[in-house]
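Omission of a single protein chain aside, the complex is shown with its protein chains in their original locations.
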Amino acid sequence: MRRVMPFTIVTVTGLFMLVQYFIPREEFEWLYEWTLDWIIVIGCFAMLLGLWSMTYVSVSKVRRKIPGWGYNVITLAGLFFVLIVGFVPGQASLVRGSAFMHLFEYIYIPVQASMFSLLAFYIASAAYRAFRARTILATILLVSAIIIMLRLVPLGPLSAVNQWLANFILTVPNMAAKRAFWIGVGLGATATALKIMLGIERTYMGRD
Amino acid sequence: MMSSFFLYSSSWFDFNRINVFIILGAFFIFVIYFIREAKAGKSLFVRRIAGLDAIEEAVGRATEMGKPILYISGIEDMDNLQTVASMIILGNVAEMVARYEVPLLVPICRPFVVPVAEEAVKQGYSKAGRPDAYNKNNVRYISDEQFAYTAGVNGIMLRDRPAANFMFGSFFAESLIMAETGFSTGAIQVAGTANIHQLPFFVVACDYTIIGEELFATSAYLSKEPKLLGSLKGSDLAKFLIMVSLIIGALLETFGITKFTSWFSVQ
Amino acid sequence: MDNGKSNLYDWMMNLDRRWVYLVIGVVVTLTAIAPFKVPVYVTPEVRNIYNFVESMEPGEVLMIGVDYAPEAMAELHPMNYAITRQCFAKGIKLLLCCLHQNGPGMVEQVIAQVSKEYDKVNGVDYVYLGYKPYPAITILAMGQNFRIPFPEDYYGTSLDSLPMMRNIVNFDNVQAIINISAGSATEYWINYANGRYNAKLAIGVTGVMTSDYYPFLQSGQIFGIIGGMKGAAEYEDLAEKGGYISRKKDQLTAFKSMPIQTTTHIVVILFIVLGNVGYFMSKKVK
Partner (left out) sequence: MGTHDIIFNGIAAFLTISIYTFLYKDNPFYKFAEHLVVGVSAGYFTVILYFNGFVPKLIEPLKQEKFYYILPAILGLMIWTRFSRKWSWISRFSLAFYIGSGAGIAIPLYIQNFVIRQLSATMLPVGVSTWPLITNILIIIGVFCALTYFYFSKEHTGAFGASAKFGIWTLMVGFGAGFGLTVMGRVSLLAERVVFLRDYLSELFKYLS
């Protein structure tokens, strides 16, 4: 029961999802969409598991007064404050101007956008450090990146030449690289999925 | 249902997808055939995957220094195959680490990955004969949100100073933030993903990068069961046939024969 | 050999990453405070789209599929604004729809502002169909009749009671479709709207996605690509010359951020050059 059942479920659901792809009947489409709903519902319950895990780690840090525990208090305070302003007014909290949306707009969005824009700095330092013509591979990487970046720098008459080169890189070697890459990934992923579906690969689920 | 206006038929098979069906069927047969061969004890040659040495070397260095090892499994859920491959690799990394007294930190982005990662690490530890060394608190959920997760992982890199960072799975924009922070702490970094947009950043910022299909191959290789290598053989045979049909298709197209190529078009 | 020289080369190679951050930060801030004008090289794939819209007659209909969320706003909003302004200025009618779950807000933001500028009326000069999940099915259904996936518009009015929709059944009644997208929706538009129904299609996508779609341009499945901030700046440049948008009214968002793009790109390239010069010179010294 403990061992066999999960793998039976994997095989059955996997096979169903695979087979329905080839069956154009409406009742199968309906079953498929219903199963997609299952995934969303299970995800909701899983979310609580995550919340529990997070709260548990934070609370235990605060309790044991591990250095920096004050920050865990901030995490917990942020979490419960959002839950309160989100759930207490009900659906109304999703309307623009509510306390809940304020938290979204003035805390979540700016932090997210700032984290994202840190990448502009990181991309520069990574390029400076790693783009050295030490090996052939590094040189190829470097030259290709510079040609693409130069598109944004006005070079006078050279702009047209560079534009042509950039276009060539994007449409020929870059295209070839992507195609081969996707074919490889497609085969590798399908083989992995097949092994899981047929229960050949089982190491991802614990022992007893 | 709106789609019922025109999309459905009473047929039990979608003949528009017969090409997918045939190719998929052939692929299944290849994989299963080679797995059987391997099970029967026939030795199959598979070249050594360079990424494996990189993983072992990184674990070795971290344990020598007595510092923690950080394992990041990407930001997608268990329904993504890259995450599954990453969990298989995690189990094997745990087995390598278990023999030494260094913690293996596994911060996680999706709640559903937590139980799988816990099992993978636990199993790795008990395989190495050290089930007691397993610490539940080291596998922890951080946040579902991409950048909150990234911020949390950055924090671990800076405060726990892991000597080795592994990043295997499905990554997005956070890849470079993590890899650069990891570089600044001097950790040895091995990364692998099948998300092509992020590979440039791993290639640039990490010591070793596992590219695309190699991620799935590594997970198969690490499982150490010879039968699992059968899938690599199967996918190689498929690749060979793809290369052959690529040449045939191109030649036929050149002479204006499009029947062959149009058979491959999918809707 | 000379110790000072090799020290210099070492310095060039091993700058602390924080110096890189500082230079980028300073350059971006300075350019933001005191911007300058950068010439933009207009590529044919952007010009094609502009010229097509130019060739349309007042009263004809252009469809815009808006499939991006706030994360991609910085890159995609500018082109959306420029095209919408050009259309309204020329009296072209717009049909809008959305296949990305966080997209509806994006459409509203643009259409609310631009329709006010040009005094355009909902239902007469433009129709916003709203959002539907499952892009493939939705596009296929629209190819039959817009009323299948969208019996009502975004605001809950039945399509049949909207004056603009009177003679519009499906893709055959729109002159072209422009899909502005940050994700996989583009592929569905290409495969289904163009592939199945042969609709005339052009796309606007984020910078990262751009290169993926050039093959479709070559094969003629799409007639133009606007790629990221640079593509948007090219479009704004054309639209400004055409007199549809104006610098005075602060309508050249992408164009205005081009100086920041240019200076940062130059800085990044210079850093790469610096590192490599240091590397080669120190190898020579040794």
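In order of appearance the chains are A, B and C, and numbering begins at 1 in each one.
Here, contacts are C-beta pairs under 8 Å (C-beta built on N, C-alpha and C of every residue); 3 or more make two chains touch, one makes a residue touch a chain.
Because the structure is predicted, anything quoted here is derived from the model rather than measured.
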For subunit A, residues in touch with the removed chain: 2, 5-7, 9-18, 21-22, 34-35, 37-52, 54, 68, 71-72, 74-83, 86-87, 91, 93-94, 100, 102-121, 123, 127, 136-137, 140-149, 152, 168-187, 189-190, 193-194, 196-197, 204-206, 208
On subunit B, residues whose C-beta touches the chain left out of the figure: 17, 19-20, 23-24, 27, 44-47, 49, 77-81, 84, 112, 115-116, 142-145, 147-148, 151-152, 154-155, 158-159, 196-197, 199-201, 203-204, 211-214, 217, 232-233, 236, 239-240, 242-243, 245-247, 249-254, 256, 260-261, 264-266
Those residues of subunit C which, in the complete complex, touch the missing chain: 18, 21, 25, 28-29, 32-33, 74-75, 206-208, 210-211, 215, 218, 228-230, 257, 260-261, 264-265, 268
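We take it that only the chains that are shown with their structure count from here on.
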Centrality ranking, top chain (CA atoms only): A
Comparison of A-C and A-B (more C-beta pairs in contact): A-B
Centroid comparison with subunit B (C-alpha atoms), farthest chain: C
Whole-Å gap between the CA centroids of subunit B and subunit C: 33
Where subunit A and subunit C are represented by their mean Cα positions, the distance between them in whole Å: 23
For subunit A, residues that touch 2 or more chains besides their own: 112, 116, 123, 125, 127, 129, 131, 178
Residues within subunit B bordering two or more other chains: 3, 7, 180
Residues of subunit C touching subunit A in the complex: 13, 15, 17, 20-21, 24-25, 28, 38-39, 41, 43, 70-71, 210-212, 214-215, 218, 230, 258, 261-262, 264-269, 271-272, 274-276, 279-280
Interfacial residue positions of subunit A with respect to subunit C in the complex: 109, 112, 116, 120-121, 123-125, 127-129, 131-134, 142, 146, 149-154, 159-160, 163, 167, 170-171, 174-175, 178
List of subunit A residues in touch with subunit B within their complex: 21-26, 29-30, 39, 43, 46-51, 53-54, 57, 60, 68, 108, 111-112, 115-116, 118-119, 122-123, 125-127, 129-131, 141, 145, 178, 181-185, 187-196, 198, 200-201, 203-207
